[in-house]
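Structure, as structure tokens:
Heads up, one of the protein chains got dropped from this complex, but the rest are sitting where they should.
After this line comes chain A, so read on.
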């Protein structure tokens, strides 16, 4: 067992974990932050995307020990301080960018990473950036629309799907 210490959603945490504990297991089982989902366990689906020191990472393919000393943000840390939905989260609700909700945490985390890198992405850039995130319900159109809307761009001309 190894002791790992990191900041998760602004809170310092320290736990004993074994060397092969995955970041998803650490978040879900040790910290009970179950918003980070495991859809495939093999880096395909993107439901487990979190931010580690500002970088989007698939938590199912990272050991907890690799986040030693890091600042980690999960979906549970994405709302505004007063608990209201952030701009991206609100855009997902406004544009029906989710259905069953299982891929949604990963989609929101990926969207946040994109808009940090590229505050006004084109539709093509949004679709390209979502390459590592799979959704089985929505057909993606409304997710793309929500992300474009969250970037402050006018999406009124884009037909609802």
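Details
Please note the rule applied: a residue touches a chain if its C-beta (ideal position, glycine included) is under 8 Å from a C-beta of that chain, and two chains touch if they have at least 3 such contacts; residues count from 1.
Convention: contacts and distances are computed from a predicted model.
From the set "Carbon monoxide dehydrogenase, large subunit", "Sarcosine oxidase subunit delta", "Spore germination protein KB" or "Sugar ABC transporter permease", the protein name that UniProt assigns to the chain left out of the figure is "Carbon monoxide dehydrogenase, large subunit".
The missing chain, though absent from the display, is touched by one residue of A:23, A:67, A:108 or A:155; that residue is A:108.
Taking the complete complex into account, A:34 is the one of A:2, A:34, A:55 or A:122 that touches the chain left out.
On the side of chain A, the interface with the absent chain consists of residues 20, 28-29, 33-42, 44-45, 47, 74-76, 78-79, 85, 89, 92-94, 96, 98-105, 108, 134-137, using the contact rule stated above.
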